[in-house]
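Sharing a structure below in structure tokens format, with a few things to ask.
For this depiction, one protein chain was excluded, whereas all remaining protein chains were kept in their positions.
Right, subunit A next:
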């Protein structure tokens, strides 16, 4: 079924829309930027061959509006949709609707999206493929009594998680049975309100865990990995600083981890780019699968830099019907890469959002430096969407060289007109624990709290 992509509609905005258009241009595929009224002057709209306005600024009237997107396909004659990340990228109904309209959804099948989007089902699938998962309750829970019973085998401390959840929402911590009894109904209410499904499950909470994830690519039959990323530095479960490979795994651990990801990807008959997220327990050296993201991720560039593979181009080729054309032995790990997210948030005001008009803008240049951004001088960053402004990405022959380049990249960056997290990255790069990779998923928030109270970090 080599249908081929004749014209690609980008159902997203910001830096990822720019990134997708660049990949399409490199493959000679014409592009349509499907955007909201607030994004008519965006970089993506300027770069695309055509612009189609979906609707008003609000995401539910534009980037989340399935009817408007199907209308855009029809109006422009595009025969493929790249959903980017966020918005409708992991929405099985949208993928189905695109296919029903006779177009290609750049990503896995709706069945796979649905299966891995249901966290309890994803766990079962991983277990069946022999991939270790965090000790947890096997089933969806609906009442406190069965939760307390399940907790006996899961162990405390534990997390209560929404079965239909994601993005860190609806997750609560319980240290003991008393707290579980109190928090359980709250989690159910949150899950019902946020996802329309009150089912929750329990999962052991690993205190000092690292967040390590494996990038995979599949063509429906074969799959390969592009090694792992470590994204332990998070604030409110949002990643801020990412790197590849993980600085703590040895070659044997890396091989075991990545092989488990490929096993699960092939078991799914997975098509496209995906990421399997794991928790890595520093104390025991164990890793546990937590979930799969069935889309391109914000931090994909670090994997591209250490392997030389363009993931977005690969997604488009696979969606167009080409076989993977890559064997695992073709993919070599080269050096180390880091990514720093610049968000329109003010680190001095508890990360309060700071949309505004880009005045002076200068990006770093030089060997091993890449910037993925949709900003230009005179661009007004709208208040309606995500705060991501840019990603500063650096590559070096090893982690020390990448860190040195990261410092230079931050120094060479000028961005005025709004507050951003640029200065925070400058400070972060001065921390000894960053250089020794002595961190876990709680480290950044602890450091931020100490920094705020003026204590020595």
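One rule holds in what follows: a contact is a pair of C-beta atoms (placed from the backbone, for glycine too) under 8 Å apart; a residue touches a chain by one contact, two chains touch by 3 or more; residues count from 1.
Heads up, the rule we're going with is that contacts and distances are computed from a predicted model.
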item	value
Chain left out of the displayed complex - its UniProt protein name, from "ATP synthase epsilon chain", "FAD-dependent oxidoreductase", "Sugar ABC transporter permease" or "Biotin carboxyl carrier protein of acetyl-CoA carboxylase"	"Biotin carboxyl carrier protein of acetyl-CoA carboxylase"
Touch criterion as defined above, residue of A:31, A:246, A:387 or A:441 at the omitted chain	A:387
On subunit A, residues whose C-beta touches the chain left out of the figure	38, 56-58, 193, 344-345, 352-353, 355, 383-387
